[in-house]
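Have a look at the structure below before the remarks.
The complex appears here without one of its protein chains, the remainder shown in place.
Coming up: chain A.
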Amino acid sequence: MDPLRQPPSPCSPRPSSPRTQSCEMLGYVGIEAVLDQLKIKAMKMGFEFNIMVVGQSGLGKSTMVNTLFKSKMWKSTLPGLGVPTPKTLQLQSVTHVIEEKGVKLKLTVTDTPGFGDQINNDKCWDPILGYINEQYERYLQEEILITRQRHIPDTRVHCCVYFVPPTGHCLRPLDIEFLQRLCQTVNVVPVIARADSLTIEEREAFRRRIQHNLRTHCIEVYPQKCFDEDINDRILNSKIRERIPFAVVGADREHLVNGRCVLGRKTKWGIIEVENMAHCEFPLLRDLLIRTHLQDLKDITHNIHYENYRVFRLNKSHVLPRGPGWVNLAPGPAPSPASPQATPRTMKVCRWTQDNSDDEC
């Protein structure tokens, strides 16, 4: 993207230090109690997680978020009910605090209605990139204050879930452009949306083709190969990399199947169970995002992406105009800031030609 952005370097877990000697302890001392202390501190402070869902309208983003966290984050828009699709790309963020077994999680979900919906989708990724960079900027500004807060509120986007429409062919140019740009700024997990329109064989073929496309265009999605720290990580992550992108189906209604109550979509030819591995790969996505790799996502965002942004910003700061306030909406990177106010003019012109288009695929 920019020549100044270095390719991210792998983070090594062990801190470097001067000559250290290894000593054997003759008995139990109690150092491992520090783990408990850590846990108590973490539970008291709570966790934060920010996720962004990107995709065209009607691919089931809101439903997916609801399914992931098993709660109504926001109303999923039903097609054809007269809910107007936004004419511009506006980012909406919703924050919820959810608690499970004493663990508090402050979850922020950012939705991008209007992405890829226009006739001319050129530079439609700019508002998204601008938003992500704005969050980095906010964190940076907090970090370089003289008197800083004890705990800087973290609004940086930790993970971006990209919904690929299930055409069955390959990645579209819009997808490729977007993924190329975004993979350098944030962790991206692509998923095949509405996978119930593909058979299993079609799904596999589509997946292979998408993987081939990603390799051809050098797009590194999460989990990135260069951040594997040791052999265990590599084995685990390569298993994940084989299954990316996951074919997911989202549902927030419950139905009765064989006497069990499951989340699923009811159709005339059967009920698609969301949590059934034979039907779709939603559990894989959920486990990746929440149960096993959440901390890793946050770490990579903090150690790699944020640091890259910081380097870039501090190097270029003498070029940027300085305003009196601390939220500098002129974003650092080179692409011109397509602020949401600027786009309606061009977008509206395109939109007048088609009135009630349902952008369903």
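Here is the rule we go by: a residue touches a chain if its C-beta (ideal position, glycine included) is under 8 Å from a C-beta of that chain, and two chains touch if they have at least 3 such contacts; residues count from 1.
As a working rule, contacts and distances are computed from a predicted model.
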From "3-dehydrosphinganine reductase", "Centromere protein L", "Septin-10 isoform X2" or "Sorting nexin-1", the hidden chain's UniProt protein name: "Septin-10 isoform X2"
Residue touching the undisplayed chain, where the options are A:E177, A:E202, A:D228 or A:E275: A:E275
Where the missing chain touches chain A, by residue: 11-44, 47, 68-73, 95-103, 105-106, 141, 144-148, 150, 229, 236, 239-240, 260-261, 275, 277, 283-284, 286-288, 290-296, 299, 303, 307, 310-311, 314-315, 317-318, 322, 324-326
